[in-house]
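Note that one protein chain is taken out, while the other chains of the complex remain in position.
A, B, C and D label the chains in the order they appear, each numbered from 1.
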Amino acid sequence: MIRVIVKRLLVGVLVMWGAASLIFLIVRVAPGDPATILLGPDADPAQIAELTTRLGLDQPKLTQYVHFLADVARFDFGESYRLGRPAMSEVLTRLPATAELMLTSTAIAVVFGVTLGLLAGARPGRMVDRVVSASTIALQSFPTFWVGIMLILVFALWLGVLPSADAGTPAHLVLPAVTLALPFTATVARLTRTSVAETMREPYIQTARSKGLTEPQVLLGHALRNSLIPVVTIVGLHMGGLMGGAVIVENVFAWPGLGSLIVDAVAGRDYEVVQAATFLIAGIVMLFNLVADLLYSRLDPRIKLDTVS
Amino acid sequence: MSDMLELVGLVVDLPGPGGAVRVVDGVSFDIPPATTVGLIGESGSGKTMTANAIIGLLPDGATTGGALCWRGDDLLRVDRRRRRRVRGREIAMIFQDPLAALNPTQTIARQVGEILRRDGLDRDEVRRRVVDLLDRAGIPEPARRLNNYPHEFSGGMRQRAMIALALAGNPALLLADEPTTALDVTVQARILRLLRTIQESEGLAMLLVSHDLRVVAHVAHQVVVMYAGRVAERGPTATVLRRPAHPYTRALVDSVPAIRTRTALAHPLPGTPATPANRPAGCAFHPRCPLARERCRTEQPAVRSVAPDHWTACHFAEEIADRV
Amino acid sequence: MRRIPYLVLALYALVGGLGPLLIEYDPVPTSLPDRLRPPGSDVSYGTAWLGTDALGRDVLAQVVYGARTSVIIGICTVALACLIGVAVGTAAGYFRGWLDTVLARGIDILLAFPAILLTIVIAGAFERSVLLVVTALSATAWISFARVTRGIALSLRERPWVDAARVLGVPRPAILVRHILPFTIGPVVALATLEFALVVLAEAGLSFLGIGLPNSAVSWGQTIANGKQYLETAWWISALPGIALSVLIVNIGILGDQLTARYGRGHLR
Amino acid sequence: MFRALRSRALTAMIILAPAALAGCTDASTGSGSGSGSGEITVAGTYPIESLDPHGPQGGGTGTQLAARELFSRLVRPKADGTLEGDLATAWKPDATATQWTFTLREGVKFSDGKAVTGADVAASFKRLIDNKGTNAANFPGYTMTATSDSEVVLKATKPDAAVPGKLATFYVVPASVATTDAAFFQKPVGSGPFTVEKFTPSQTLTLVPNKNYYAGAPKVTRVTIRKMPELAARLTALRTGEADVVWGIPDDQLGQMQSDSKLTVETVPSTAVFTMWFNSSTPALREAAVRRALWQAVDFQTIVKQLYPQTGGLADAPVSPITLGYVAQQPVTYDPNAAKAALTAAGFDFSKKLRLQFANAEFRQFNQAVVSDLAKIGVQVDLLEKEQAVFTKDLLALNWDINFQQLSNPTFDAANTLGRLYPCAAKRNGYCNPQLDQLLSAAGSSPDQAERVKLYGQASQIIWQDAVGMFPMAVKYAYAWNKRLEGFTPDPNGLPDFSTAQVRGS
Partner (left out) sequence: MSETLLKVRDLRVSFGRRPGPPWRRATTREFVAVDGVSLDVGPDETVGLVGESGSGKTTVARAVVGLVRPDSGTVTVDGHRLGPVGQRPAALQRAVQMVFQDPRSSLNPRMTVAAIVGEAWRTHPVSAPAGDRTAALHRLLDDVGLDASVARQHAGELSGGQCQRVSIARALAVKPRLLVCDEAVSALDVSVQAQILRLLVDLRASHRLSMLFISHDLGVVHQIADRIAVMRSGVLVEQGPAGEVLVAPRHEYTQALVGAALELNTES
C-alpha cells in the first residue's frame, strides 16, 4: 500500500514536471513581456532592457527553462514582479477563499445530488426519475456565469436579500457557492442515478431481495454503499472541473480566490504567479485523484490499490 | 396445509420491444416435500423465469397468470407483506454465479446473518448460528472465515456461503438456479453432493434449474423438461432419461456426450432452440422434430399422462421408442 | 418528445444560418440615443424586440449573430478535437506500447489542470482571434475523444473477432479501419454532441471573461458580460442571450443523452 | 477580474487608468485636535498589494492610496492642482531650476515619536532611487542631500522645473528602513495622518489615527479600506451602509446614487484626459489635414454626453484644466461632410483600414462609438482591444494607427505629459516638430511659473492644431459617500484623504 502510494507520488512528480513545463512554454511563448508591463508605456528602451536583464528574460528560453526547473525543484517559484512578493505565498493566500467556495459547493452538491440520484435511480423510468433527469440536464446546461448573474439579479438586486459580490460574511458565500454547486449537483445526481440503477441490476440485489427484505432495506442496506463507490471516486476526480468552474464563479462574484488571481496574472504576464498557481492547482488535482483512488480501495474491499492503474 | 408447491398453468409475460412476450406459457408441475425436482431446458426455455416467478423476483413490468399454490395460498395473489415473509424464510434461492450474487462490500457473516439479525436475534446468537450454517454448508473452520469478503473465497466456497445464506431463513423449499454452472468439474461434483446431503438431511424440497442433463440426473428425483416456455415432459428422473416420452427429451439425452465412450453423435437435432419471442405455432418443437407431421404444425399438444407420474406434451409420444 | 431537441437545434441552425440574411447587424455602428431601451421599444432603426444595449445596438440581432459565432466555433473545435482525439486514442488503444504510455502521461498532464484554466491561459496569452479560441478549446477537448476511443479500442482489441482477424493475418491498418473504427462512431457521435455543448459553454465563458474573441465578433458571452453592469436598469442585455444559450445547451444535452443511451454510456465514462 | 491589469506606470508619472484612479492628494486643513470618533469603511476598487511606496508597486493605485494616509511628502497638490507644503514649508529653485532647496516643517514626528529630519528625507529619496521602483525613473541621476535637520537640497542633472510636481509621489520613511524590508512595511512607521492597525495584502487595510500627526490626529477612530473590485458590490455596499465611501462610479450608475437620499454625490475634475494619438509616422496619417479631418468626423460632443453625461466634459486642451500648463484651445466642431471632403481632397485611401488600439474593457463602448462615427464617413477602423502587455509593447513600437489612452498626471504639471511625450526624441506618436521641441524644452527648464504656462499654452496650440491626437474628453471622478460622513473631500486623482473626515454625531 505504502509502496503503491509512493509510486503514485513519483508518477505524480513526473506529471507535475510536465504540467509545469507546459505552462512555462505557453506563457513564455506568448507575446508581451513583463518588463514593458512593469515599466508601463512611458519607459525608455534602456530601462526596459535593464529590467529584462534583471528578470533574466534576456537569456535563451532554454536557459530560462533550466533555471525554472531548478527553482521549482526547490519549491521556489520566484517573486511576482507585479506584487513584489513570493509568487507561491501570494497564491497560498488566495487558496483558502477558493477552498472555502469549493468545499461548500461540494457539500451542497453531494447532499442534494446523492439524494436526488438515489430517488431517481431506485426506480429508473418512473416519474421521479424523469423529473430528476430533466432538471439535471437543465442544471448542467445553464452557463455558470449567466446563472450567477441571474442569481445576482434576483436575490441581490430585486429581492435584496443577499450580497451580490465580494467575500467576508457567510451571506457572501451563498450565491457563489450555490452557483458553483448547481451544475455539480446535477453531475453528482446523474452519476448517482446511473450507479444506483446499475447496482440495482446486480445479482446480489436479487439475493438481498430473496432474503425477504423490503425495497428500502435493499436500497439502503445493499445498493447505497456499493453505488456510492464510483460516485465518491468521480466526485474526487471532478475536483479539477470544480476548480475550473470556480475560476468563472470567482470572477462573476469577485470572490478573492485563485481563479481571479490567475486571470489577472495571465493578462499581466505575471509568469511567476501563473506558474505557481497552475503548479499548485495541478498538485491539488493530483492529490484529489490519489485520495479518490485510496478512498475507492477503502470502500471496495475487492480493490487492491496496485490494480488501480 | 401441505408443504407442496404447485404450479398451475403459470404464465409470465415480459415486456419486449415488439409487445409482451410470453416467456413462461402455462407451466404446471409440483414440488412435493423432501423431493428434488430438476427443471431442465436450453436457453430461452423459460426455466429461470419460472424459478424467478416462484421466488417472486421477476423483472420490472413482468405480469403473471395461473397460480402458485404454497401452503394454502396462491403466491401470485397474496399481499406484498406475505410474499416477503415467504421469501427467504419459506422459499429460498441459490443463484448461478455466487461471486455476483454476493454483495462484494459486505462480509460473509454479515450477509449470511442478515435475515437472522432482521429477525431480532442478538449478536452472539447470530454469530453462533452463522458459524453453524457455514459449517453445515461445508466451509472448513467457519469461525475464522466470518469476516472474509466474498472475493477472498474460492468459487466453491462462495457457493457454499450462498447455500448457507439460503439456509439461514430455515426454508422449506430451496430453489437452485444453475448452482454449479460457473464452477469447475471437480468443485461441481462436491457442491452437488452437498446439495443432495442437505436436501436429504433437512428434508427440504428443492427445485434444481439447469441446462445440464447430467447435473439433474445426478441430483433430482423428478425432472421437468421445458422447451420454449412450455413443459415438454415431466416424470421421475430415471424414467424420463431412460424412456423419454418426448422427442425433444430424447434428442437432449442423445446430445450429451459420454465421457468413457465415444457416442456417434450420428443424428444431432437440427436447428436452434425456439425462443418465446418467435415460438412456432402448434407444437413449438415441430420444426426440429423427426416425428413431426401436419397435426404438430397446427395443434399445440396438451400435457398428458403416459404412465403414472409421467407426463408428456407430444401427440405421438408412443412412437418415440420405435422411431428415434 | 424525442424529436424536440432536433427541432430546437434545427431552429438554431436556421436562425444562425438564415437569420443574418433577414436581420442586418453590424457591431460597428452605434446608435447612442437608442441606448438601454427595453424590449419592444421603437428605435431609430426599427423596433428592438429584445431591447438595445449600452451603445444602442439591437440585442435580438446580437442573439442571432451570437448563435452563428457559437455554432461555428463549436463545430470547428469539435471537428478538430474529434479528428485528433480519435486518431490518437484509437492508435494508442489498439497498439498499446510506448504510444499508449506517452498518450496516457500526456493526458495526465493536461488533466492536471481544470480544462477551462488551460484554455484561459492559452487564450489569454495570445492575440485575440477566432482561430485562437478554437485552438485553445481544442487543446483540452480532444482528450475526451482520445480517452473514449482508447477505451473502446482497448476493449475491442480483446474481442475474438479482432483476434480472428489477426490470426487470419489481416494487416493492422485494415483491422483498425474495419474492426475497430466503425465501433467508435456511435460513442464518438454521442460524445461530440456533448462536447459541442461544453465547447459552446466554454467559448461563452471565455468571451464573458473578455478573453479570446476579438471585438469584431459577436458572441453571447460578450453580450452577457457587457450587460452585467446594467443588470439593474437593463436586465435584458444579459438575460436574453443567456436564455438563448441555455436553451441551446439544454437541447444539445438532451440529444447527447439520447445518443449516449443508444450507444452505451459504458464507453463514455 | 477580466479588467486588464492596470499599468503601474508612475515610473514616468503617467497613469493609464480606468475611471477611478491615481493621482495626488488633496491638501486639507487638519483642523482641530483630540481623537476623532466613529469608524468608516472605504470600498477600494483596487487591491492594496504593498505598503512600500518605493517598492515595485509604489506607483500602483492601491499603494498610492495607502501611502497618502501613512506617510508625508515634501509637497502635495491641492484639489485645484496647485501645490502646498506638507513636510516642506517652502521650496525654491536656483536660477536654472537644477537645484531645489526645501525647508522642512519643524516638529514633525513619526508615529513612533521620533522626529522627522532632513536625513530621513534624503535617505528615503536614496531608497526610492536604489529600489529602481516605478517612480525612480522620474529622477535619473538626481541626488538629495540633507544640509541640516531642517533642510534638504535636490540636485537634478539638468534643469527641471517640474521637480515639485514630481515629488508629489515621493513619501518619507525613517532613514533606518533598508532597501527591502518586508517586515517594516507590514506595519510601517510614518508621519502621515494614520498608522496601520492591520494589513492583509490585497484584502483589507485597517488604519487608526496617528496621534503624533503634525496637523492633529484625524477624528475618525478607524478607517477600513476593503478591496471590492466589483462595481456592483461597491455600490450595493454603499447603499446598505456596509461602505461609507465609493468612487469611480460610471455614469450609468450615478443616477441611482443621486436618487438615494442617504448619499452625497459629487464629481471632481481630474488630471485625466482621454487621449487618442494618431500615429503620424503612418503614411496615411502623415498629413495634419487628414488628422484634423478625422477628428472632425467624430461627434465627440454627443458621445461624451451620452456615455459620460456627468463624469466627462468635452476637452479643450491636451491637458486637464487642473494641470499646470493648461491653456484652453479652440474647440473642434463636428462636421462629417467637411471631414469627408477634406479627406478626399488630401487623397486619403478609404479602402485601407486603420488600427485603433486600446487596452481596457471599460473604454470599449467609447471606442466603439468613435469607430461607428468614422465608419459613417467611410473610414474603416479595426478596433483592437489588447491585453495590457500586448498593448504597451505595441504602443511603444508604434504598432498602431490610432491609440486610445486615458492619460492621468499625478504631478499636475504639463512637463510630465506634454514635455515628456511630445518631443521628437520621445518617439511616442510619430510626430516631430522642432518648433514644438523648443517650446517644450524652454517650458521645462524655466523657474518662472507664469512663463511656463505661457510656453505650454503655445505648445498646446501646435499639438491641438496639428491634431497630433484627438483630445475628446476631460475626465471627472464621481464620488458618493454616506451623508453621516462630514468633511470628506473628493480627490482629483482618485486618492482621497480621510484625515479630514468625521462621522456626524459621533
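Keep this in mind: a residue touches a chain if its C-beta (ideal position, glycine included) is under 8 Å from a C-beta of that chain, and two chains touch if they have at least 3 such contacts.
Note that this is a predicted model, so its numbers are computed, not measured.
Although one chain is not drawn, the whole complex shows that of B:20, B:143, B:238 or B:281 it is B:238 that touches it.
Summary of contacts with the chain left out: across C:12, C:65, C:142 or C:183, the touching residue is C:183. Against the chain not shown here, chain B presents residues 42-43, 184-186, 188-190, 192, 211-215, 217-218, 238, 241, 251-263, 265-266, 268-270, 272-273, 288. Residues of chain C in contact with the chain left out of this view: 96-98, 101, 159-161, 163-172, 174, 178-179, 182-183.
Quick note on the criterion: only the chains that are shown with their structure count from here on.
Relative to the centroid of every protein C-alpha atom shown, the closest chain centre, again from C-alpha atoms, is found for A.
Taking A-C and A-B together, the pair of chains sharing more C-beta contacts is A-C.
Of all chains, the one whose CA centroid is most distant from that of chain D is B. Note: centroid distance chain A to chain C, computed from Cα atoms, is 21 Å.
Remark: chain B and chain D have CA centroids separated by 91 Å (rounded to whole angstrom).
Per-chain CA centroids place chain A at a distance of 52 Å from chain B. Residues of chain D in contact with two or more other chains: 1-2, 232, 387, 390.
For chain A, residues touching at least two other chains, in rising order: 31, 152, 251, 263, 267. By the contact rule set out at the top, the touching chain pairs are A-B, A-C, A-D, C-D.
Residue ranges on chain A touching chain B, taken from their complex, read 125, 202-204, 206-214, 217, 221-222, 225-226, 229, 299-302. Interface residues of chain D facing chain C in the complex, by the touch rule stated above, are 1-2, 231-232, 250, 252-253, 256, 302-303, 306-307, 361, 364-365, 368-369, 371-372, 375-376, 382-387, 390. For chain A in complex with chain C, the residues that touch the partner chain are 11, 14-16, 18-19, 22-23, 26-27, 29-31, 133, 137-138, 140-146, 149-150, 152-153, 157, 194, 240-245, 247-248, 251, 262-263, 266-267, 274, 278, 281-282, 285-286.
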